Structure formats: structure tokens, C-alpha cells
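Note that this complex is displayed minus one protein chain, with the remaining chains in position.
Residue numbering begins at 1 within each chain, and the chains themselves are lettered A and B in the order written.
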Amino acid sequence: MSVVAKNAEASHAADAHEGDYLTHSRGFLSWALTLDHKRIGIMYLIGVMTSFLVGGILALMIRAELLTPTQLFLTNKQFNQVFTLHGAIMVFLFIIPSVPAALGNFLVPLMLGAKDVAFPRLNLCSFYLWVVGLIFFIACLLITGLDTGWTFYTPYSTTTEGPVAWATMGAFILGFSSIFTGLNFIVTINTMRPPGMTWFKMPLFLWATYSTAIIQVLATPVLGITLLLLTAERLFQIGIFDPRWNGDPVAFQHFFWFYSHPAVYIMILPAMGIISELMSVHSHKTIFGYTLIAYSSVAIALFGFLVWGHHMFTSGMADVTTIVFSALTFSVSIPSAIKVFNWLATMYKGTVQLTTPMCYALNFLFLFTIGGLTGLFLGALSADRHLHDTYFVVAHFHYVMMGGTLVAFVGGIFHWWPKMVGKMYNELWGQISCLFVFIGFNLTFLPQFVMGTRGMPRRYARYLPEFQDLHIMSSTGAFILGFGLFIALGVLIHSLMRGRKAPRNPWGGATLEWHCSSPPPHYNFASAPTVNEPYDYTPLAYHDEEHGWEYHQPNVRPTPSQSHPVIAKS
Amino acid sequence: MSTTSHAAGSEHDSQGHHGFSHPMPVWQLLAVFAALIVLTALTVFQSKFDLGNLEVWLSLFIATVKASLVILFFMHMIHDKPLNVIVFMGSFIFVALFLGFVLMDAHGYKDVVEPQEAPPAATTP
Partner (left out) sequence: MSATEVLDAPHHAEHGEHHHNPFQAHHFDDPEQQYDAGKLGIWLFLVTEVLFFSGMFCAYAMYRSLHPEVWEFSSRFLNPTLGAFNTGVLLFSSLTMAWGVRCAQLRQAKGLAICLTLTLGCASIFLGVKAIEYSHKWDLGLLPASMYTIQSTVTEHHEGISKWLVIFSIIPALCLAGFVGWWVWAWSNNKKAIADIAGPFAITAACYFLGVLFGMFFESGGDKEAHGPMAAVAHATVAHDSHEAHDEHATVGGSAGGHGTANAADASVDKPGGAGLFFSIYYCMTGVHALHIIGGMVVLAWLLVRATKNHFNEEYFGPVDYVGLYWHLVDLIWIYLFPLLYLIT
């Protein structure tokens, strides 16, 4: 850093007249070949939202089919294909890249005070790998017949007809996209922190992203080799997972869940990072227990590697292994609970403003807590014998994945939308969308807990008539939920066209991304910002004429520091 | 190791480096290569004796010594930052975790697995 410190050079405030990152250059190629992390983040955002739309439509098809115990409009085979694609698209194309790749790409360098991620070309490469993976999944959709479930369990996946190899290669490629994103973030956070940005001055979203990246780098390669072996199994019948040749299907499940359980934390950790930001900013109060939240993110990432066996309690694992995994499973609830308590304590005696992002954050808190606590039932061996592969499991992971990650993702989009596009949105309609999501979500999945405990198995197209009332409730809820999300989308699109210009700092956040204009300039910071406490709101005051928050003492406002050579494009 | 770093350091000064490149001295590269070849010969040699269960552990031990030489010298880990060392070595902890649990489980349930092809008469007791 001594070299850096010596580079005292006057600032070139050239970015003032070159426009923001959106208007910096124009044309299709300026987006398709961009190395700017913000543009890549926006492209990811559009991509994952489109995937979510497709996966969501498939989900509504499932719920519509389940309105009646007998066939409505999908045959058994088609039903299997629809839920398989729903799961695979939602997991591989939507949730895993949603927060880290879309919001993370946009925010990590901004929050860190860096000009870009460490490897911009790798970042773009990772986006195009995601696109290639998407093409493979579109191929599956067009070929039809993929009916293995998103888990590709052998020996069914090696014997069934349908484009299993396409799907596994697609997931393999998406895995590399995810690895490269994670690798980029670890290196960025480790080597590109500006002077003054110590580990414990980093926003908690960065801690969460860093922990996520650790999992992405360590776990995803195992999925890669598993899917590669499965593809070889499909193409050459190599037999490693196939009992016909003395192969071991339980080994496949071990391989698969060694990745896929940590992947659950790839999905939820960044969402927790978002909530840490939202809770503190919209309560205008310093986050409670910063250090504990930071450490609990890393702890979740590491504990997440120890519990994969709880997906396999009924798969024929040895007794002793099931007991070990069950015991370890409970340990992972501790860091999650630490976070929830800290968020509650953050709101306590804070100035809570029920803005749209805060509504979504509260929504998250409620839904994630239910999802997390029902996970404990499933982690207990005796209860899991009864509940395994029932709607109880379905409801549990939707509460965590959808009530947790999706709701946090939407909240995060509302929170950073003014920063991304420079436009404000209609608060009232945003809050209404949150209400619909809340009601619709609980109506969809609470009945599923009841059905699960009563023995309704998952992944069945037909069911006993006594479950019909609960299924109708659930389906109604799903459509209300879908409607709520459409309102949210409408609010965002409306703001793009009609929204008023966003101020620099609409919420009163103190992290670095609020220090640059909305939308940010092409190189983020004309000069490296002074790093202050990320959750210290005392020097901020609301300015009526700007509709945003500003530092009330001009000398506290970040001044150009004497550290970085200034980069500007002439 | 002091002479080594000194040799590397003096070369580096004469070339006017910025302080982050550590060229390995040629003699060190050649010595490591010679050691690797000797160890390869040793492992081939030990495989000719029937050491029973010990054999796999011995050959793995020799392989690990070879791997350590490659990591320390060819991959410059002795000059690397502690973080990079932790990152790379950390991966082996997760490999151990993965292998440990899967092997423990596979041996736990092997008695309940029925072989698909019936064993021939000669081996059934």
C-alpha cells in the first residue's frame, strides 16, 4: 500500500461530463462486450428475472393442475416434466445467480470503493457461461421429456428417456459461471479494498457475499464432477452410479448433496446480507451486533459443508452416519438464529420507516423464521422418517428459498433500484405488492405444511380427494402471490418510464454506494472515497428539496482522498 | 533456506525488481527435479514387494512427499503469501471431509447392499 499512498495526484473530475454508466456509451455492442461490473449486473438482473418468469409460470401450471385430484390439463408425464423444469430453472438459473450475480455484481465494487471487480473479463465470461447454460435449459424445454426432478437422482436419471445429458451439461456450465463469479468476488474483496476499508468496516452485504463466494468456490466443482460423471453414465453407461454394474446410487446422492446442500447457503446467505443492510438503513439505526452477523455468515458457510447428509436420511445411509448428520444439522441453526435476533434488535428503538424495501425485509423476517424453524423438524431423524418427501418438505424449502431469498431479492431490488436506474418508484404500490406477496405466499404454503403432516407426498400429479380443499387454498394463494409479484414488476417498469429522478441517497444509507451519484458514473468513484463507518447515520440529515439524505456537515462528506490515481476516459 | 533466499535476493537486486518476483535459482530447480525422479524410481521399486495393506499407504506417502516438493519449490509456495498457502491447503480439508464422510457411510451400509451379479460358487463360503 505504500506505493498507493505515494500516488498523490490531483483529481480529474472528468466523469462529471461523461455521463453515468448507463449513458456512458451506446449501442448493442457497448453492452454485449462491456467489462463494467454494473452493466454485467444489469444484464444478469434481466436474465434472472426472465428465468424467474418462466419458472414462475411453470409453478402456476403445477398449482393449476393440482386444483383437482384428477387430471385437469396435464398428463402424469407432463406434470413430472413441469415440476422438474420448475425446480431446475428456479435453482440453477434463478436463485443461485440472483443475488450474488445480479445484485452482487452491481454492488460489490461500489460498496467496497473499488473501480471494478478484480477480473472484469472473467466476469463477462461468467455471464456468457450463464447464457450458454440457459441455452441448454431452453433445449431441454423444447425437447421435453426431462422428468428426473432437479436432483437428477440415479438410477432413474440414467435409465429414463429425455434430455438428461442436456440438463446436466447445462447445470455443469452454470456451475462454472457460479464459480467464476465467486472467485472474482473473493479476489476483489481481498485485494482491492481501498485504504481505510478494513474487514470490519465492510458492509455486511460484502461479508455475506464473501461467505457465499467461499461456498461457490469450494462446493460447485464437486457438482461439476458429479454431473460430468452422470453425463458419462448417460452416454457410455460407465456404471459408477448404476447398480447394474455394482455402482452405487447412494454415492451419487452424497456427491450431489455435497454441493447442493452448501448451495442452499449460496441461495440464502446473500439474501441475509441484503436484509442486514435493509434493516439498518430503514430503521436509521446502527446494525446491532455487526461482528456477530459478520462471523455468523462465515460460520454458516463452513457449517453448511457438514450437514449434507440430512437430505439422505431415508436413502439407505448407514445408521451411524444419519445420527452424525442429524446432530450436525442442528448446529447450523445457531448462526442463522444469531442473525434473526440481531435484526430484531436492530429495529428495537430504531426509527423504522415502512418503505417498500423495509416491508419486504419484514416479510423476509417472518417467512424465513418459519422456514428455518420447520427445518429443525426435518433435521430430527424420527420426524424426518415421517415427513420425508411430503409437502412438509416442499413448504419448508419454499419458505426458505422463496420466502427468504426471493423476498429479500425483491426487497434488495427496491432498495437499490434508485441507485441502479436513477429513478424513484411509487411507494404505495410497492407496499401493496408486498402485502399481496405476503398474503399469497402464506396462503400457498401454510396449507402445504398441514398436507405434509397428513401424508400428502410431493411430486404427485394425483391425490386423494380429502386433500382437495387444502390444495385449492394453496393454488389460490399461488395466484395471489403471482399477482403480487406482477404488481412489483409493474411498479418497477412504471418507475423506469415515469419515475422522478432519484437523489444520491434516498434512504439515508451510509455505505459507499450511496456516496456516488444515482446512477453511478462509469468508473464508480472519481477518486477513492473516504471510508467511514458503514452503519453510522448521525452525520446524515434529510434534505427536503432533494428528497434525499445528505451529510449535514460539509466536511464530513467524503472528500477525495489522497490515495488513488484518478482514472477517467478522455 | 537462508542461502536460497539470499541467492534469489541478489539476482533480484541486480535486475532491479520491484520486490514481488522471486526467480528460483537454477540449482534449486534441478535439485528438486532430481529428487522427484529418485522418488518416482523409489515408488516403482517399492511396488515390487508385497507389503500387503501397508503398500497403498507407503506409495501415497511417497506421492505426498513428491507433491510437497512440487508445491513448495516449483509452485513457489515457500515465497508465497500466507493467504495463498491457507487457501490452497484449506482445499484439502474439504477434500478430507468429503472423502471421510462418504467412505465412512459406504462402509457403514455395505452389508445391506446386495450384489447385482451373483458371486461364483468358488468364493461363496
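Methods note: a contact is a pair of C-beta atoms (placed from the backbone, for glycine too) under 8 Å apart; a residue touches a chain by one contact, two chains touch by 3 or more.
Note that the structure is predicted; figures quoted are calculated from it, not measured.
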| item | value |
| --- | --- |
| Among shown chains, those touching the left-out chain | A, B |
| Among A:T226, A:S280 or A:T530, residue touching the chain not depicted | A:T226 |
| Per the touch definition above, residue among A:R244, A:H386, A:R462 or A:R498 touching the missing chain | A:R244 |
| Residues of chain B in contact with the chain not shown | 11-12, 15-24, 26, 29-30, 32-33, 36-37, 40-41, 43-44, 47-48, 50, 55-56, 59-60, 62-63, 66-67, 70-71, 73-76, 80-81, 83-84, 87-88, 90-92, 94-95, 98-99, 102-103, 106-107, 110, 115-117, 119-123 |
| Contact footprint on chain A, counting only the chain that is left out | 3-4, 6-7, 9, 12, 114-116, 118-120, 122, 179, 183-184, 186-188, 190-192, 217-222, 224-226, 228-229, 232, 236-240, 242, 244-248, 251, 255, 564-570 |
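By our rule, only the chains that are shown with their structure count from here on.
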| item | value |
| --- | --- |
| Geometric centre distance via CA averages, chain B-chain A, whole Å | 37 |
| Complex interface listing, chain A residues touching chain B | 190, 218, 222, 243-246, 248, 250-251, 254-255, 258, 305-306, 309, 316-321 |
| Complex contact set, residues of chain B against chain A | 83, 91, 94, 97-98, 101-102, 104-109, 112-113, 115-117 |
